[in-house]
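Missing here: one protein chain of the complex. Every other protein chain is in place.
So that you can tell them apart, the chains are marked A and B in the order they are listed, and the count of residues begins at 1 in each.
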Amino acid sequence: MTLAAEETESVISPAGRQLRQGNKAPRPARRWMTLIRREPLAAACLAGIALLVLIALLAPALAPYDPNNNDVLNRLKGPSATFWLGTDELGRDLFSRLLYGARTAVETSFQSVGMALLIGVPLGLLIGYLGGWWDRVAMRVTDIAQSIPSLIFAFAVIAILGRGVNQTAIAVGIVFSIIMLRIARGLMLRERELLYVDAARVGGLSTPRILFREILPNVAGPLIVEAALLLGSAIMLITMLSFLGLGLEASTPDWGSMLDEARKYQVLHPFMALPPGLAIMAAVLLFNFTGDSLRDALMGRRRVAHRKLRQDRRARNAPKAKAPVQDADTVLTVQGLRVSYLSESGKPMEVLSDISLDLHRGETVGLVGESGSGKSTTGMAMVGLLPDTASSSGHVWLGDTDMLTAPAAEAAKRRGPEIAMVFQDPIGSLSPVHTVGQQLIEPMQHHLGLGKEEATRRVIELLEMVGIPNAAQRINDYPHQFSGGMAQRAMIAMALSCRPKMLVADEPTSALDVTVQAQVLKLLGRLSTEFDMAVLLVTHDLGVVSEACDRVVVMYAGEIVEVGKVADVLAKPRHPYTYALLKATPRNEAPAGRLPTIPGTVPPPWDFPRGCRFAPRCAFVKEACTIAPVALVDGVRCVRAGELSLEVGA
Amino acid sequence: MPRLIALRIAMSLLSLFLAASFAFSLVHLSPTDPAILALGDGASEAQRLKLTQELGLDRPILVQLATWFMRVLGGDLGQSIFAHKPVTSMIGDAIPVTLSLLIAASVIAVILGITIGIYAGLRSGSWVDRLVTSGVSASLAIPSFWLALLLAYFFAVKLRILPVAGYTTYAESPSRWVIGLLLPSFALSVHGAAVIARHMRGAVIDVLDSAFINAARARGTPMRVVISRYVFKNALVSVMPIIGIEVAVLLAISTVIEKVFVLPGLGTLMVNAVITSDFPLLQGTILVTATILITVNLMIDIVMGLLDSRIRPQ
Partner (left out) sequence: MTALLQVKDLAITYRTGGSIIPGRSRTFDAVKGVSFDIAAGQGLGLVGESGSGKTTVGRAILRLVKPSRGSIKFDGQEVTAFGSNTPLSFRRDVQVVFQDPRSSLNPRRTIRDTLAQVIKRHFDTPDDETQRRAAELLDKVQLPSYHLDRYPSELSGGQQQRVAIARALAPQPRLLVCDEPVSALDVSTQSQILNLLSDLRRDLNLAYLFISHDLAVVRQVSDFVVVMHRGAIVEQGPCETIYTEPQADYTKLLLSSVPALDAWKRRAGLNA
């Protein structure tokens, strides 16, 4: 069977689809168009900048008077029909000066930022790319400039070059070049780590080509953002300089010096301060907004959902359901759990459908499936910690508490003494700026009401039990001083510190080396017996299931497709997916020809097939499979379960 | 920790050395003859030659740098050309003004910024957050000197409850010292508060998203503790460097604030030095500015070391 033909069902995001209508690639111009359509704010800002530039260019045509035309008879007049914004101490028309001021502002700020782009960016990229001594020396040198604020650095340059429009632009340009150099270098350092740069080198491309053709397009976005923000700073700096009487010659119409004049007539003629101040503010705001909205657009705006600190509201609105009658052994019951996330386009997509499951004391249940099948979401639902962007229905009964709808404080009380969780990345699960001990004693303080000393003593005991040498000293260490394996042991110790009835372990060994994995699995097995708890072991590795679990739940595309005793399921799977997964898992055996594969890939949640979700990849698919969703009957979700005989050869 | 402090002090001394070299080089970067710069425009050729000899301007540049350093280390920053006074004493008079202003404004900025940032970050997406975010954007775009003018007009000219301008030393009258600083330091603090609030908000949102917050909640730690213990400290650690940068920015902005409120501080000296091409004074003020900022950053580095073990050398 050819593998690729079926793999054509590509995994592209909905946004990506929108972009790629037909078979045409999105060319840059098209991309900008879509950007404008999707980012009206950014587009508006760009339009605003265009307007500002236009005013600057057309100032001579727009201004009613020569900005330097003295008219002593009409000095310090308020706004009137003749002089729209009034006049200054020399009787010059303030409106005309304001328009010409825009010209000065645009000219000087574009000049200085242009200079920064021309000098700072190439130098920064080069230094970042070369690294080593080049980098260290350049950074030291630019550090001097960093220890002196931009404005004061500009003072020094003006002291040397003298005053004037060009001098001011150059002064600010030098300061900005240094800033841009550092930014470009930072971007390059980050980009250099990406493998495509290595791939380009291995591909034999020359250094300039790699720098300008490969890397520059990738850092151009962030650089443009910085340039927009610098334009704002430039206007601020330049007006400050001329306010101080340092920047431009007195005759140059400029917002900063207009404010300086206004300062002198603060008492007599306070209105004078308003127009130039507002003009500066508007221009800076414009550039800042442009920068920010471009940044958001580039990053693919992350809509931060309103973070609910209290989930009580949801709980109050949910209809009261009654806990099912559980036998003494049952620790947790999942009933008809459904979870949807808000997709980027704002539509909900269901990632978990109709999950039902019981967990019993003393058993270890493997939850297995490929990435994206919904394992982690199931685990988080069990501890009542679905993200705020998720909506859910169904129940997760822990005793008679529904963890899905219980008030936050209520659910928090259960986590620790009744249910606990460990994660894939143990070091990331610990706050980097608190000692491990500080965090480990927390559950015992909150749930068992122990004092600090007693809790610490018990934590040390627990750590010794999970095999951490020197526990008494190690609790004063910070997470980054732990190895992955040791940290995971510590996390397990903490999870068990309040003797929970159930432990959810989400890929607890996936980030660990095999030898360490074997130890941690052994530890988990020992502890589950010792504490007589239910363990849900989430993993993508059937080998781990085989080594460590009593029962197994196989998930595919948000559904449970098969449940059963490990010995039964692994010996004689009943679902074609389980069977295919088993066959595809590399065995530590001598190679025997081609490896069995599953054609295609797991579909994304917005692309789940209507009927059996595995149908497009299933070797046993029949017409009947694709008509309607398939129910989980007797532990297997397959219309052909009865007729198929899926033997796994030894 | 002692190693970190020693290391940081060494780094600071290096920065200080580099900044001082920069200040020294100013005179030589200028196209005008340093002797003329030192004497002012009206000097005669004979005076020029004499001074060139005296200052050793005809000697190799490194020798000049060394002599200049010896002088500076001995506390001699030269004579101001314009004021005909020792630069050291002029700076000595100006430093209390600028430092009081800078410290007051920084404290206000840090307290306001952190409080507002946390408040908005914890409620990201809500209307409060949107209000704060817009307020911050606006504050970042307001030119501080314009804000200062408006404040001065409103409180001093209109309401007449605060002095318009001028500086009273603490020794003269502590209460008037405080009252005189109220408006300037508030006007100065707005930019800092906005920047710090913005970063603090972002940091809080990022920290709330991180795995260890999830893990802390998974072990049943009440949200209130999660926030006060983990969110606060982690967000603070990532905002500390911003505070350092912002103090430098405030020091720069203080020059315009000093001008609006007619405060005889470092900024005023510096501006006068540039206008009158008073290079000894300019060198002195830049050196002092750099020293202040390097010290601030040293303190921040040390606080960072206390907060975050990852940056302590092993």
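Going forward, contacts are C-beta pairs under 8 Å (C-beta built on N, C-alpha and C of every residue); 3 or more make two chains touch, one makes a residue touch a chain.
Quantities reported herein were computed from a predicted structural model and do not represent experimental measurements.
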*asked:* Going by the stated contact criterion, tell me the shown chains that border the hidden chain.
replied: A
*asked:* Of the residues A:M33, A:L194, A:A409 or A:A472, I need the one that contacts the missing chain.
replied: A:L194
*Contacts of chain A with the absent chain, listed as residue ranges*: 2-5, 7-8, 10-13, 16, 20, 23-26, 136, 140, 194-196, 198-205, 214, 217-218, 370-371, 513-515, 517-518, 521, 540-544, 546-548, 566-567, 570-571, 580-582, 584-591, 594-602, 617, 650
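One rule holds for everything that comes next: only the chains that are shown with their structure count from here on.
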*Where on chain B does chain A make contact in their complex?*
14-15, 18-19, 21-22, 26, 29-31, 122-126, 137-138, 140-143, 145-146, 149-150, 152-153, 157, 164, 205, 208, 210-212, 214-223, 225, 229-230, 233-234, 237, 248-249, 251-253, 255-256, 259-260, 270-271, 273-275, 277, 279, 282, 286, 289-290, 293-294, 297, 307-310
*Along chain A, where are the residues that touch chain B in the complex?*
140-141, 143-144, 147-152, 155-156, 158-160, 232, 236, 239-240, 243-246, 259, 262-263, 266-267, 270, 273, 276-277, 280-282, 284-285, 288-289, 292, 303-307, 309, 383, 385, 408-409, 412-417, 420-421, 423, 425, 428-434, 439, 442-443, 446-447, 478, 480-481, 491, 494-495, 498
